[in-house]
Structures are given as structure tokens and as C-alpha cells.
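Questions regarding the structure given below will be posed in turn.
One protein chain is absent from this view; the other protein chains keep their places.
And now, chain A:
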Amino acid sequence: MRTIFLFLISFLLLYVDISFTNISPIDVAGLNVYFVPKLLFMYILLLSYYLGLKWSVTTALILGLMTDVYIGTIYGLHLFGFVLFVLFMNSAFRVFYRDYVTLFFVIIMNTFLFDTYIYLMYRVIGVIEMPVFDYFALRAVPSLLLNSILYIPLLIVVIILSKIRKSVFNNR
């Protein structure tokens, strides 16, 4: 039962991320300001804390592959990025999993680092030419603010999900 909900929510979040492209970038004083939600990524990170590493890595592999194929230009970036950041968070920040506030900062910081990783990879491959300052001012910081707002409803969803029974046949 939980598995079904877990994947349904994953797909839904992937589409919410995609749907944001209808409103972003926003034109502010002649400049394109990018608000990039990372709902799916934050969800995968939260799963590693609330449901365990196994669930998180499995979701990261499947949804990472789907994102790569759907975006369609460079394969492997999201697939490896998702798994890498789940493992990184699980090994480096486990001691910080004390309260909601700390968890919030850890997740948001990882979201920021993940976007920077994608930016650096695209820069190295030569797909994009956005200067570093523009990246931080027009994309990284606005996205950070957006993700901070989106984090709260997402956390509620994951907490509810963690309380759903694993199987409909298990009465305990």
C-alpha cells in the first residue's frame, strides 16, 4: 500500500516540477528570474530519513532515469545526482537529524548543492554559458526561496506517507 502511494506521489511531484515551467522564468525589470522547484528531489531526500535508505535509493534510481529520458539531452546526470545526494546526505548529515529545523536546513542546502552540481556539469559539457554570478543571483537564490516555501507541505505529505501501513494485509 505504501509502495503504491510512494510512487504515485513521486510521479505527481515530477509533474508539478515540470508544470512550473509554465510560469518560470519570470521577467523582473528585463531580467529572467528562474524559480526552479525541486519537489521530487526534496521528497527523495526526506524518504531517506522517514522511510529508510532502501526506499529512497530505489525511488532515486527510477525517477532519476525517467527525468533523464524525459529531459532528454544528457543522460545520467539526474540518475547519478539523485543517488549520490541521497548517499551523501545519509552518511554526512545523519548526526544532524535531530529536529525539524535542522532537517529543513540540511534538505534545503542539499537542494542548492544539487542544482549547482547540474549547473557545473552543464558548464563543463558546454551546454550552457550562464556566468556564475548570474546563476547565483537569478537562479540559485530565487529557487532556494521557492523550495523553502514548498518544503513545508512536502514534509507533511512525507510524514503522512510514513504512517501508512506497508501492506493492506498487515493489521499490526
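Here, a contact is a pair of C-beta atoms (placed from the backbone, for glycine too) under 8 Å apart; a residue touches a chain by one contact, two chains touch by 3 or more; residues count from 1.
Definition applied: contacts and distances are computed from a predicted model.
Participant: According to its UniProt entry, is the unseen chain "Carbon starvation protein A", "Anti-sigma factor antagonist", "Acyl carrier protein" or "Cell shape-determining protein MreC"?
Facilitator: Of the names offered in "Carbon starvation protein A", "Anti-sigma factor antagonist", "Acyl carrier protein" or "Cell shape-determining protein MreC", the absent chain's UniProt record gives "Cell shape-determining protein MreC".
Participant: Among A:V28, A:I71 or A:A92, which one touches the chain that has been omitted from the display?
Facilitator: Answering carefully, the residue with contact to the hidden chain is A:I71.
Participant: Any idea which of A:I4, A:V28 or A:V127 touches the chain not displayed?
Facilitator: Checking each option in A:I4, A:V28 or A:V127, the one touching the absent chain turns out to be A:V127.
Participant: Mind listing the chain A residues that contact the chain we can't see here?
Facilitator: Residues 11-12, 14-15, 17-22, 24-25, 32, 34, 36, 65-67, 69-80, 118-119, 122, 125-130 of chain A touch the chain absent from view.
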